[in-house]
Structure formats: C-alpha cells, structure tokens
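Yeah, one chain of the complex is gone here, protein chain that is, but the others are all in their spots.
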Amino acid sequence: MARAAVSGRLAARLRWQAAALVERREESPTARTLVFDLPGWAGHLPGQHVDVRLTAEDGYSTQRSYSIASAPDADRVELTVQRVPDGEVSPYLADDLRVGDAVEIRGPVGGWFVWRPEQAEPVLLVAGGSGVVPLMSMIRVRDMIGSRVPFRLLYSVRDPADRLYGPELDRGAPGLDTTWVYTRGTPDGWTRPAGRLTPDDLVRWGWPADFEPTCYVCGPTGFVEAAAGMLVALGHHPDRIRTERFGPSGG
Amino acid sequence: MPIVSRGFHGRKPDPGRKLPPGQYETFDFPVLSAGPTPRVSRDDWTFTVTTESGTRHQWDWGRLMALPAEHPTVDLHCVTKWSKFDTHWEGVSLDVLLEDVETEAEFALVHSYGGYTTNLPLEDLLDGKAWIAYRYDGEELAAEHGGPARLLVPHLYLWKSAKWVSGIQLMLEDEPGFWESAGYHEYGDPWREQRYQGD
Partner (left out) sequence: MDPTGGTAADGVQDAYQDGNVLAGPLSEIFAVDLTAAMSRCAHCDSTGAVATLRVYGRPPALVARCPSCGEVVLRIVRSPTNTWLDLRGTVTLNIPMDTR
C-alpha cells in the first residue's frame, strides 16, 4: 500500500518537531502554501492536521492547527495559510516566515475527518472558502494511489480571485467532478448566478443519498452548519456526513 | 527548549512596565470563555449573596445602580499569558455589597449565568480589592467581556474575575470552582505565577 495509507504511528506519543520552511507558493492574493521539511515524517491520512507552535525570542509562545494540503511525501508537508487581517499567527506565516526559518510542528493528528483509501463508496466533498484545504489532500491522495473511487467536489468561494488550487482543479482528474459555486462574483459567462450554496446545487452536482456517499464538509461554522443541514434534509444519513469547522483561533 | 521562530514577535512588550513572571503585554482585549456567551438582560439580571446559614441578599439592576460607583483603573493578568495595563472600569465595590452581610465564612464560591464558578478566599473580595463591574472603558460592559456585570478581582489571574456574575456563595469550607477542579491553582496569584495546582 502506498505511504498514504500509513497512519504515521501506532504507539508512539507525538512530540513537537522542528520544521524548516523550504518553499512558499502564492495560492490567492491572501493565501500561501508553505512547504516544510520534516525529517522522518511517517506519512499522514488525507484530512489530518498538524499543530504549529511559534515561539518568540522572549519566550512568548502560541499554537494553531492547520490542515495538511498535500499528499504524503517523504520529509515534506504542505500547509495552506489564509492571512487573517490583524491575526497573530497567519500574517507571520503567510508573509514573514522566510525560507530556512523554523517552526515547531506536532502531528499528524485527527482520525475522524479523514478519507481512507480503502473506503470504496463514492465521496462528496463540500468546501467553503479555505475549507478546501483538507479536501485537496484527499483529492491528491486519490490521484497519487490511482484510486477509482468517484469524487465530487462542490467548492464555494466569494469570487474567482478567492479560488485556491484553481489550475490544479481545472486540470481535474478522471472520476473527479468539480463544481464551483460563486457567492459574490462569477467569471464572465457563468450560468449559475452568484449566490450561496443551495440544496439544488447539492442535488445537481452532488450524489443522490441512495448512493450512500461519505460526505466531507469543511468551511466556516455557518457554511458547515448550512451545508450539513441540507445534506441531512436530502436524505443523507448523519453518520455519513463528516464536518470540520473553522474556529476562532485568533488567526 | 522550544525552537525560536526568527522574526516572530507575538505581542510586543512595553519595556517601561513591570509584568508578572511569564506574562506578555497585549493591547487588545482577548475574549476567552468556557462556553457560549449567556445573554442576560438588565431587566432579568440579579446578583445574590448567600451566606453559610442560607440567608440571601439580592440586588436587581436598579438597586445595583443606586449604590455608589467606583472607577478603578487596574492591570489584568490572564493565565493564557497576556497582561493588559491600565484598564478603566466602573462598578460597585464588594465592600459595599457585603457591608450588611452577617457571616463567619472564610471562603467564597462565585457563580455565573451559564454555570461557571470560581472560588477564592472571602478576604480577597474585601478591602477595596474587588468590584461588581458593569462599565468598561466608558461603555456598557459587552456580553463577550461579561456584561451585564462581571466580578473584577484584578490582583488574581483573570479566570477569578467571573464574567456574567450571578452571585456569591459564602462558605466555611473551600470548594473548587470550574477551572480549580481541573488543574488550575486554587488561589492564582500572578506575581507568584500560581497557574496550576502545585505551582
């Protein structure tokens, strides 16, 4: 089995580990993907996250959780950071951390909001804004291992400039259908008017409940509550809906 | 030792002020709570002191407003390591509220709307050290900071300054509150860095 199926650990307790930034990529005007070097990284399941700890010279320290965006890759982990204005951590990570600088990382952690490659059922991914990050890891792992499990992604963003991973999603992959939902402004000639995700979107571009897909919903709290509620109303069993909400981390 | 992330400053210190050990100055007012923010209208708000014998002394909003107000300017120290200097409050001293309360109690358990509790020695509520505060920085105290009214005991870590305060239970024996029963220090003096049990 590919490294993607390795959960990373069985019995060892996790420790904080130094991780140096090796590359930074711009994903949108406000989001950056950070590539960290993590020697001995044992792999992760798509959907898992890491805790990132920053310590200042005077000893002040704070930590945040970030979803992993990448598929497992020896000694490399990619996070995508959305800059929050006046945030304490995200502006530093997005703009100030320089290649070669180190943070501390603990992970991978989380065993609930994950896709395991041995799952055979269809998958519905519903993303609001930067909630696409852990779902992108699922898409990338599916691609990496050559899985034939059908994936559908509904990705809600304000306008085209807010798209993360746009070129990669536009290239697509066999068995992956991506539908963009624009809430404020659409590209020219777009047939769906700008507006929030509706039950009709989920009927047209998602899976029928009869197919018993596993649904992964990630985004801001209001988006997740609304989307999960619509899926239940459309007949999806709550046990097959997995959610991850953005929290008030202080950025 | 943790790895220092170069160029990460977190919160900038003001070298002119003395901070308790392990604390860092902040200029905003972080919101921390152990649950959803209770919404209590001033019309429904009451504050009740209950003695060890069960005698109750109760104030509604109108009676609280009729008491003499004080305007303390104090420093706040949160166990999550931020400190905030020179915060301006308006409220009623606990000396006023407890003036006519007959008690042999040495301990107080403070109760809040929403179910939060915190304990402290009764003497830490007296002698000008504690207030029921209802205005912050000239404005009505916002719900996320404990409005309509909160306890203000600034010489202890801020978890003792219970937001949404609803009453004080006076007791002969000490009883741990919400965080004190889960590892936080029973007293919580920031200058002695009493964050956790055993500190």
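Read from first to last, the chains carry the letters A and B; within each, the first residue is number 1.
Just so we're on the same page, a residue touches a chain if its C-beta (ideal position, glycine included) is under 8 Å from a C-beta of that chain, and two chains touch if they have at least 3 such contacts.
Note that the structure is predicted; figures quoted are calculated from it, not measured.
Within the full complex, the residue among B:7, B:30 or B:128 touching the omitted chain is B:30. In the complete complex, the hidden chain is touched by one of A:56, A:71 or A:93, namely A:93.
Of the candidate positions A:17, A:70, A:130 or A:214, contact with the hidden chain is made by A:130. Of the options A:37, A:51 or A:73, the residue whose C-beta touches the omitted chain is A:51. On the side of chain A, the interface with the absent chain consists of residues 7, 10-14, 31, 48-51, 63-67, 79-87, 89-90, 93-94, 106-107, 109-113, 130-131, 133-134, 218, 220-221, 242-251, using the contact rule stated above.
The chain not displayed touches chain B at residues 28, 30-37, 79-80, 143-144, 179, 181-184, 195-199.
Keep in mind that, in the parts below, only the chains that are shown with their structure count from here on.
Note: centroid distance chain A to chain B, computed from Cα atoms, is 39 Å. Interface residues of chain A, counted against chain B in their complex, comprise 16, 18, 53-62, 88, 92, 96-98, 101-104, 250. Residues of chain B that touch chain A in their complex: 2-11, 13, 22, 24, 30, 81.
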